[in-house]
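Missing here is one protein chain; the remaining ones are kept as they sit in the complex.
Labels run A, B and C following the written order; every chain starts at residue 1.
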Amino acid sequence: MTGLRFSWRRANAVIGGALLAVILFAAAIAVVWTPFDPLGINLRARYAPPSWLRPFGADEFGRDVLSRAMAGALTSTSVALLTVAFAVICGTALGLVTGYLRGWTDRAIMMVNDALLAFPGILLALGLMAVIGPNRYGIVLALGIAYTPSVVRVVRGTVLSIREREYVEASRVLGNGEIYTMLRHVLPNAFAPLAVLATSMFGWVILSESALSFLGLGVPPPAPTWGNMLAAARPYLESAPWLGITPGLCIAATLLGINLLGDALRDKLDPRMAG
Amino acid sequence: MGRYLLGRLLTTIPTLLLVSFSVFVLIRLVPGDPIVLMLGDAADAETVRGIREAYGLEEPIYVQFGLWLLKAISGDLGHSISNGAAVAPLILDRFQVSASIVLIAVLVAASISVPLGMIAAWRQNSLTDILVVGGATLLLSLPSFWLGLLLLLLFGLKLGWVPVVGYVSFAENWQGALTYILLPTVTLILIEIGVVTRMARASTVEVLRLEYITHARAKGVSEASVLMRHALPNAFAPTWTLLGLVLGNLLGGIAVVETVFTLPGLGRLLVDAIFARDYPIIQGCMLFTAFLYVIVNLLVDLCYPLFDPRVMAE
Amino acid sequence: MSAILDIAGLKIGVPEGPLVVDDVSLSVQAGEVVAVVGESGSGKTMVARSILGLLPPGLVRGEGAIRFKGESIEAAPWKRMRALRGGEIGMVFQEPMVSLNPAIRIGRQMEEGLAIHRPKMGREERRCLCADMLRRVGIEDAERCLMAFPHEFSGGMRQRVMIAMALACRPKLLIADEPTTALDSLTQREVLDLMVGLTREMGTAVLLITHDLGVVARYSQRCVVLEKGKLVEAGATAQIIGNPQHPYTQRLIDAIPRPEPHGGDQATGAPILAVENIAVSFTRRGGLFGRSSQMQALKGVSLEVRPGETVAVVGGSGSGKTTLGRTILQLVKPSGGGIAFRGEPLLTADRAALHRFRMNCQLISQDPYSSLDPRMRVGAIVEEALRLLPALSPAEKQARVTDALAEVGLSGYERRFPHQLSGGQRQRVAIARALIREPALVIADEPISALDMTIQKQILDLLGQLQRQRGFSCLFISHDLAAVRQIASRVIVMQEGLIVEQGETEAVFGRPRHPYTRALMEASPALALSSRTLDFAEASTR
Partner (left out) sequence: QSMARVSINADIRSTYPGVNRDSNTDGVIHHIVEGLVAFKEDSSVAPMLAEKIETSADGLTYTFTLREGLKFHNGAPVTADDVLFSWSKYMNPETKWRCHSDFSKGNSEVVSLDKVDDRTVAFKLKQPSALFLGLLARIDCGSAGILHKDSFAADGSFVKPIGTGPYMLADWKKGEYVELAKFDGYASRTEKRDGYAGARKASIDTVRFVIIPDRSAAKAALYSGSIEVLSDLDVNDLKETKARKGIKVDIAETMGLSGILMQTKDPLLSNVKMRLAIAHAVDTAAIVDAVTLGTAKPNNSPIPSVSAYYGKPQGEMIKYDPALARKLAAEAGYKGEPIKMITNKRYQPSFDSAVFIQAMAKEAGINIELEVIEWATQLDMYTKGDYQMMSFLYSARLDPSLSFDMFAGPKATQPRKVWDNPAAQTLIEQSMTISDTEKRKEIFNKLESMFRQDMPMLVLYNGADIAAYSDKLEGYNAWMAGQPRLWGVTLKQ
């Protein structure tokens, strides 16, 4: 009955998709080609401000910022993706179990969970780096473990309320097992907060990696990541702002893309939104 | 209720023990040694061993843990290796600084982002919505070490509205204290607004489709009231969980902000201690933050039945 | 007399899709009760909701005009609309179970409307009025109920709360969407009398949506009939019920259960379900730190159901019927007594035994909407019941789902989500889900309360047929005495958590011994309608 009206919902999806497409495209290109060697040191180009030749300037080693941002896209996004996947999968599983079964299982898991929550990420990272060595899998594991307890808590909180709903009861009446009920009825309805947490975590992980590399615990340099570029750029906030702005924008664009697309997707999946 | 509370408090003891023990072991497994750090490039093995002995670090780890635990029970958390300060009073002192910032920040962040998220949900897929979501996402991608510095340079240096470094406690001079904690608090607020807004929005979107919301509207309830009175309690549970997490997280981890704004807070104490491998301080801080976490989460758990009366407090 | 409400040529539909309401016109005068009847899913609820501009997302209003007291309100500004809602136009929603906010105490929810529309009233006065309203709709413990949360109420009690809430503001127009589906006949009469009393007192106009022709006959002056979104007949009630013109109306009236006594095919054998003296009590919390109190919902109930038998449970609203059903299904823990299924005690059963029980026993919930997972399509919901029957191939399952939906009159609704259905349609999905498993025992909690006469008949026939073919047993919880009389072989009458009378249907109906039973029977409009052998002329002149 409505005519062709501009729909922000569609706009969300389009903007989000476009942002992600650009980032992914850049990451893909970077595998075979970047304008300059992302590791190539050039003493004459140190702190070169943006110009036609180097649209995003050069850093303290004279390395081209654009090339580094492109080369860093893959590492940053894949580290973030793996970490979030780790935390979400483990956290959701545990959160579902504790929230749904309650009782002693709940107590025991929450005990460990609260203990883990209290652990500062740096300490975990230090410990794991000592065991695994400073590489990106160590980071994924350290950050994954650090973020899992939050997921557990958020999922558990939602599940506590959903398990009292009648459709969960109905599933039990049908004779469905606990696990099936959890996965089929509880999980999808606990999805909204989980999605928010996961997309936010994506940003946190990139920034945490940044904080870690600030301390010398991140993805080993000189391999660029947005995180370590951002961390390295901090002292030059005034004198060479382009060093920080570029990776910052990359992170923002990726997050915005993921969030917008995620929201659009969630709306699409939510039956109550459909026309 | 009282019994239940007591029971829950008792169950926190294993958590605290678990944290204490794992920190105790972990920090000793991590390479690096407080004594080597103290001696720097001139540390030779013999001297190091001698000093380690003096600090009781050469004992087997379970003996060290036992001794520490016995003292901890009586409230004595030992003395710092770095500067000899008594740990327990130090932690309490530093905690006051962190707590004042964090509590204000979380309160303000919540009272800004929850309404904001709800309005975005209410106007879902409108320009308002996309602006709020976009803004929140942008804030999510700002690292606190950048944001803090930016604010410091702008308001502290360029405009000179607030002092750049230093701290006085509220007890000494509360107006002064406010000027010192203003920027760190604002930084934290901006950092936390992103995720809380999005969470509030997402859960409100879910709730707004429900029948009782329509029913409330049918009673002529204003939209503001529909949001605040009818949608909020039902949508608030995940946001509440998140706020609990944020609160706990911040109480233990605002090291970055405290460093940028030169505040003597708990987070910086812990992080500095980690880098200095100052075992007694690390252990003390962890015990303390774990306790905070447990308390905060206990409160969060106790509140679930308020949002959804069907969830019984066991 | 000027029309309070005037609807002309209203159309409602899915954007760029089919219409669910197609060209409906009706008007209501002050002091008049106009009934809207029609088949389940014919668009009654949507017409009602569109008056307040509260169509669910996914549906939009098309052409047509809605006037309230001569004022066009289909495009009224926000502010005006808000003043109308609740204040001038009160509405009772069809599904009381999901229309109350679970997180807010009843008292606050009731007061809210008053606070907005009667701002001059003081707090204390508001509270008194609310309590008074609750008492008038038959809730005794009104003061305490104000402090309770919705989930502590029975279905009928919630419905009464909704009515009390709508009436408290004394609106000019009351839209009541199936307001008494969950009420026993006694309470129903009280509530409807209250409503009609209001029309007399204040000239309130009532738009009464109902499928209960007895109610229509007794309370309404005029009546409109909808079918598939179209208005098929309108006029004076007596005229339409006495002399229906449209084939659909004729079918509707034909479907009124006749007082044909239940064919006494006596079931024999060992009871499939034996309930021994069970008691259930609920804890009522008084706030976070307040003192909690106990309330006894069941005070020692014993009953037996034999294979192939339908046992009806009737009784007042809040008497513990739903609790009984849920306790049998192990969804509520009894504080005492025993339950045995096929001789096996359930309360102490191990997982396997419990699973066997679950595989053989199904529930049709009193609140079908909440019992349907909002994220699953109708087809999937029904099919899920077949999941644990491994012998079936996917194609077979599909076929059975299609069959089951066809049997309840929902062919072609597989792809819908629960929120896209009408009240009656949701109830039928729940029925299909329970019956598709071919269980040995079905506990049906008000399974036909939201269905119009024709579909009700269809479902009752289906139940009877299944019983004949497969010999399953049914615990049929209902307040609809006519329906009970039609299908139950035995009747149990409950009051306040106790069984006050039980026996063969005809014996109970013929010679009710307990005064409460007698009162129930006398108050039943449907029974009255059928036993008066369709003497509508009399009914409509009341």
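Quick notes on this one:
Everything that follows uses one rule, which is that a residue touches a chain if its C-beta (ideal position, glycine included) is under 8 Å from a C-beta of that chain, and two chains touch if they have at least 3 such contacts.
Predicted model only: the values in this text are computed from it and were never measured.
Considering the intact complex, the chain excluded from display touches A, B. Checked against the full complex, the candidates B:V25, B:L69 or B:V164 give a single residue touching the omitted chain, namely B:V164. Screening B:V23, B:V36 or B:A88 against the full complex identifies B:V36 as the residue touching the chain left out. Residue in contact with the omitted chain (choice from B:G78, B:G156 or B:P309): B:G156.
By the touch rule set out above, subunit B reaches the unshown chain at residues 30-33, 36-45, 47-48, 50-51, 54, 82-85, 90, 94, 149, 152-153, 156-157, 160, 163-167, 259-262, 264, 268-269, 272, 275-277.
Subunit A residues in contact with the hidden partner, per the touch definition given at the top, are 39-41, 43, 46, 60-61, 126, 129-130, 133-134, 213-218, 220-222, 234-239.
Heads up, the rule we're going with is that only the chains that are shown with their structure count from here on.
Counting contacting C-beta pairs between every two chains, the top pair is A-B.
Centre-to-centre, using mean CA coordinates, subunit B is 50 Å away from subunit C.
Centre-to-centre separation between subunit A and subunit B, using Cα means, comes to 20 Å. Those residues of subunit C in touch with two or more other chains are numbered 57, 419. The set of subunit B residues touching two or more other chains comprises 209, 307-308, 310. Contact residues on subunit C toward subunit A in their complex (touch as defined above): 13-16, 57-58, 60, 62, 329, 331, 355, 358-359, 361-363, 365, 367, 370-375, 377, 384-385, 387-388, 417, 419, 433, 437. The touching residues of subunit A, when paired with subunit B in their complex, are 7-9, 11-12, 102, 107, 110-112, 114-115, 117-123, 126-127, 130, 150, 153-154, 156-158, 160-161, 164, 192-193, 195-197, 199-200, 203-204, 206-207, 210-211, 214-215, 230-231, 234, 237-238, 244, 248, 251-252, 254-256, 259-260, 263, 266-267, 270, 272-273. Put simply, subunit B touches subunit A in their complex at residues 11-12, 14-15, 18-19, 22-23, 26-27, 29-31, 125-127, 129-130, 133-134, 137-138, 140-143, 145-146, 149-150, 153, 194-195, 198-199, 201-203, 205-206, 209, 237-238, 240-242, 244-245, 248-249, 252-253, 256, 270-271, 274-275, 282, 286, 289-290, 292-294, 297, 300, 304, 307-308, 310-311, 314.
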